[in-house]
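All protein chains but one are shown at their positions in the complex.
On to chain A.
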Amino acid sequence: MRRFDYIRPASVPEAVAAGQHPGTAYLAAGTNLVDLMKGGVATPERVVDITRLPGLSAIERLPDGTTRVGALVRNSDLAHDPAFAKDYPMVAEALLAGASAQLRNAATVGGNLMQRTRCPYFTDAVSPCNKRAPGSGCAALGHATRIHAVQGWSAHCIATHPSDFCVPLAAFDAVVEIAGPDGDRAVPLTDFHRLPGDHPERETDLRPGELITALRLPPEAADFRAHARYLKVRDRTSYAFAVVSAAAALTLEGGRIGRARLALGGLALKPWRVAEAEAALAGQAPSPEAYAKAADAALAGAEPTGAANAFKIELARRVAVRALTQAAAGTPARIPALPASPFGIV
């Protein structure tokens, strides 16, 4: 691991000031950053430890019904917070479907949003990779691309974003609160992660020195609590990243779908949410045909990067239909023993 200066600021303004120095990385739990530093993929000159910053660890309900989650809240604490899990069961299920219990006990909300792609050519630290070494090319194109994107990719990068948590957050219009050298601002999660385009090295909307301070879920998100599921297909039942996943949430009114939310994971460098897919469900009777139409809309324009990941398109369609079917059947009283698993009983 490359040597670095270690700084432990006492406040958010101090952290932001320390974070402006080029080559700085903020350290939360380190479950992604330290891993990448060991592999020589992340080589910060300065590490700013934010784990002790005051004011970033609360889960609050604001007077208008918004839920605000501090950036340092641990993934497992959020998933097991009774009020949070009751109102946003789909988010809790996605959190519990990620990583392992040990990693969730450590991992923070901010770190989960900021985790880097699992593209093996990015993480090997040596292959040409436009994300890691801008302008060097993309070793993945034309090689082993089973886990790579089928939506929103470019000739410069075909990676996917690996977070489970972010998929339901995108479906629920979550907002990211940011503190920075020029003051505070807020960005919708769906605009936070960037598609690769010509600049795959620019992964998020964060500017140098900016720090995520909290995440907000708008009041409407809780309207879906009775019909919301996350479904994750992975290469083993637990402790594996998603190949494809779906967050599906409905309101049912008089036997018809009122509002619908659908976001897919594993397809692109950000959670994939398509307005037409949700519009196709609104006002319909819940039925396999309606779900299939929505899934088709969500997959419109999908293109594999090669033969290796062509299966993802049909898989994603089926995962979307299944997640919608499960959502319509109702949120289970307790998160299943195998969260988000296609092998569970519900």
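Keep in mind that, in the parts below, a residue touches a chain if its C-beta (ideal position, glycine included) is under 8 Å from a C-beta of that chain, and two chains touch if they have at least 3 such contacts; residues count from 1.
FYI, contacts and distances are computed from a predicted model.
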{"item": "Hidden subunit of the complex - UniProt protein name among \"(2Fe-2S)-binding protein\", \"ABC transporter permease subunit\", \"Tyrosinase\" or \"Hydrogenase expression/formation protein HypE\"", "value": "\"(2Fe-2S)-binding protein\""}
{"item": "Option from A:Ile59, A:Leu103, A:Leu252 or A:Ala282 whose C-beta touches the chain left out", "value": "A:Leu103"}
{"item": "Hidden partner chain, residues of chain A it touches", "value": "1, 3-6, 8, 27, 29-31, 34-35, 37-39, 47, 49, 51-52, 76, 80, 99-103, 105-106, 237-239, 337-339"}
